[in-house]
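In this view, the complex is presented without one of its protein chains, the others remaining in place.
Chain naming follows the written order as A, B and C, and within any one chain the residues start at number 1.
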Amino acid sequence: MASIPLMGIFKGMATTLKHLGRPKDTYEYPEVKRGVAERWRGRIALRLDRCIGCSMCAQACPNGSCTMTDFEHNPDANKKGTYPQVEVAKCIYCGFCEEVCPVECIHVTREYELARYQRGALYSPVMLDKTENQIRAEEPEMGDP
Amino acid sequence: MQEQVKVAARGTTWTLEGEGRERFMDLNMGPQHPSTHGVLRLKLHLNGEVVERCEPVLGYLHRAKEKIAEKGQWIKFMPITDRMDYIAGIYNNWGYARAMEELHEIEVPERAEYLRVVSGELQRLASHYLFLGTFGLDLGMITPFFYSFGDREKVLGLIEELTGARLTITYFRFGGVKWDAPEGWFDRVESTVDELEAHHKEMWDLLVENDILNMRLRGVGVMTEEEAVSLGCTGPVLRATGKEYDIRKDDPYGVYPRMRFDVPTETTGDCYGRFMVRIREMKESFKIIRQALREMPDGPIIAKGFDGSKIIRTKPPNKESYGRVETPKGELGFWLVSDNSMKPYRVKARGHSFSNLHCLPLLVEGSTIADTVVSLASLDIVLGDIDR
Amino acid sequence: MGDLEEKSAAEKDVEEPGRAPGAIWTSTAKEKEDPKAKEWPFPAMHYMPAYTDDVDPLKEAFGNDIVSDGDLSGKPVVYIHPDRALDVLSHAKKTLGFEHLSFVSCCDYPKEGILEMHWQLYSYSTGRHLVVKAHLDRDGAKRVASVTPLWTGANWHEREAWDLFGVRFDGHPDLKRIFLPDGWRGHPLLKDYDETEQFIGMDERGEDVVYDTPGPGRW
Partner (left out) sequence: MTFIDQLHSFLGDVAAQFGLPEMPLIVTKLVWWLVASVLLFTVALTIGGLFTWVFRRLFAFFGLRKGPNRVGPEGMLQFLADGIKLLTKEDLLPSKADKWTYRLAPYVVVVPFVLAWAPLPWSDVIIFSNLAYGVVFILAVSALPPLGELMAAWGSNNKYSMYGGIRAAALDFSYEIPLVISAASIVLLVGGLDTQGAVMAQQGYWFGFIPKWFVFPQIIGAFIFFVSLLAKTGIIPTDLGESESELISGLTTEYSGMRFGFFFVAMFSGIFFLSALTVTFFFGGWTGPGFLPPLVWFLLKTFGLVFLVFWIWVTLPRFRVDQFLNYAWKTLFPLSILNLVIAVALKVWGVY
């Protein structure tokens, strides 16, 4: 307990006054964006040409947001013709799919602005190969209206 | 004999009992209330502003995590544990990993243990910063919230650099950790810790000696050591009653036997004691981080056979284990039962907040609504851990 | 308040009062002289054999009620007869000093037809663990004595076990569901739980009602 009454209050008020002129912690979001770390686990993406269709990513996915779908793209690499598709709205960004992928095909990107007006967003293998901006430009119903 | 008179204030029914001298009112604090830190509902039976009876009602955030755990492979529960105590995710990972390592008898490399200590103590700082901010907010102090969140942001930035996420971290693997530290990370941790320590001094000035804060906290929500032990309270809630019990010291894990730090205790057992234990614990965390950075050895970061795509193939023997860690809020333990298959047979999480919250009726009965809020805040509960 | 911080640092550096004999960690003063004294990995950390010191007195006191004992990854386990649960745990707490009850829970084994009760104890003074287990007939009444007279904190753990496993605790002050709403059908953590969805609504008086379908306006 403070020995002198009100001393603690004055000390506290001095502390807040000291902070008055300090540089601000916040920044104005839509104009100034916060950079994310190198290892940031953002939206999942796919290097389509490399996928061998081993379905490890689908096996490692904790909540079934990553599943395999039939799709013809590169029969030389992927003889089974199955590629992962991701329910991006359901993804919990654990990064297990990237960790288990043997050919560094499925990976997490640093894209984190994934707000939608819709609830579900199932990304086909082709969409996973693109960046978020490309998807928004090509399929406006997925992105902002 | 109790004569009950009903006074209808247009729908609000007040019951007058005992010859109209005492008025009782039932008040639902929550499930959505600014001070319940989540979706907790307190059924308060009030006499004026004095709480006669308090009954916490749980389950508004129940997500059946223990059932979810039985559905997937062992490692698939790791990201789910992040969502339990979502403001100290690393410790949930750690508890689960520790239980698994005891179950499967995995040797964790030394460097991994040091990385665990550094990231874990950073997480403890983040959790205590959140506590300081929201505790001030519950007392009506708005500005400390921004200061402590500014500092927490720096800590989370470091955790983000190390693990790639800020809240749902999923950094630990069975037998080690996912990432080694990035280039220059240890230097940044060191400089950030220096900066945080200077800020911690300011927070101390702002909060600890404040007369109104002392008036609000001293003698409020008092609990004795026997009561706390009987209630199963752990962490700062127990240490505030004078019991020097810290799993890091008394049942150590990882490299904690090597770490030199004190276990801060208070003897009052009131809200001020719990607050002081936490704010002093932060200084110990600075110490531990510095020591761990000094002693950081080289070597592998994950045990052989548990890295890469092998993480989903873990198949522990037909055994049981109980592994627990000291989180910022108390004892978090995982009881695992394995039937020698790829999936857990049973996972039970012993939540710190679940046991700590149980003492709330003891603390608040007989005090006012304002003290109820302070007592609840001083327990530093997180509903994700209570309801699981 | 500056004196408090200094005190903690200065006081503790001198000498830590003697720790409990069972605890691995002994004192800060010793650590400081030779921080790397312990070789990696610490031999006593994991997989150490269970202490039998605590099991033997229990066996002496409750000869026939101790069915068997075992090892839970380094923690001693005693299997007891469910009817004597309160006596054994009372003995463990009051005589052997296991003051801390970490949790009370269950595990379901439908093939063997048992429901295994699990009490996880810890002693502050000796730093040892003790696990007490009892097998209930999972198709029977599933009754066991409540340990709330010994540990107040067991209250919610037992409510949780009732909620998720359907174990009835005799002598529990307020045994009702804790997580799931009143009126929920079944106990979800049993292995044979019917997983068809149930939906929670609210009637006009604010009570929980369980529906089979998420009809319009119900939630």
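Some notes on this structure:
The criterion applied here is as follows: contacts are C-beta pairs under 8 Å (C-beta built on N, C-alpha and C of every residue); 3 or more make two chains touch, one makes a residue touch a chain.
None of the values given here were measured: they were computed from a predicted structure.
Put simply, the hidden chain is in touch with A, B once you look at the whole complex. When the omitted chain is restored, the residue from B:H200, B:R216 or B:K283 that touches it is B:R216.
Touching the chain that is not shown, out of B:V57, B:I142 or B:L167: B:I142 (per the contact rule at the top). Touching the missing chain, out of A:I4, A:L20 or A:A115, is residue A:L20. In the complete complex, the residue from A:G12, A:P84 or A:P125 that touches the missing chain is A:G12. For chain B, the residues touching the chain absent from view are 9-12, 25, 27, 33-35, 49, 136-143, 145-147, 150, 206, 210, 212-213, 215-216, 368-373.
Looking at chain A, the residues touching the absent chain are 9, 12-13, 15-17, 19-20, 22-26, 28.
Everything below uses one rule, namely that only the chains that are shown with their structure count from here on.
The mean-CA centres of chain A and chain B are about 26 angstrom from one another, to the nearest whole unit.
Separating the CA-averaged centres of chain A and chain C is a span of 38 Å. For chain C, residues touching at least two other chains, in rising order: 1. In chain A, the positions touching at least two other chains are 2. Contacts from chain B toward chain C in the complex involve residues 58-59, 62, 64, 66-67, 101-103, 105, 107-108, 110, 204, 208-209, 227, 229-234, 243, 245, 249-253, 256-258, 260, 262, 264, 276, 280, 283, 295, 319-324, 331, 333, 335, 337, 345-346, 348, 350, 354-355, 358-359, 387-388. Interface of chain B with chain A (complex): residues 72, 75-80, 143, 146-147, 150, 153, 157, 160-165, 168, 170, 178-179, 182, 202, 205-214, 218, 308-309, 311-312. Here chain A touches chain B in the complex through residues 1-2, 5-9, 11-12, 14-16, 18-19, 25, 36-41, 56, 59-60, 62, 92-96, 99-102, 108, going by the rule given at the top.
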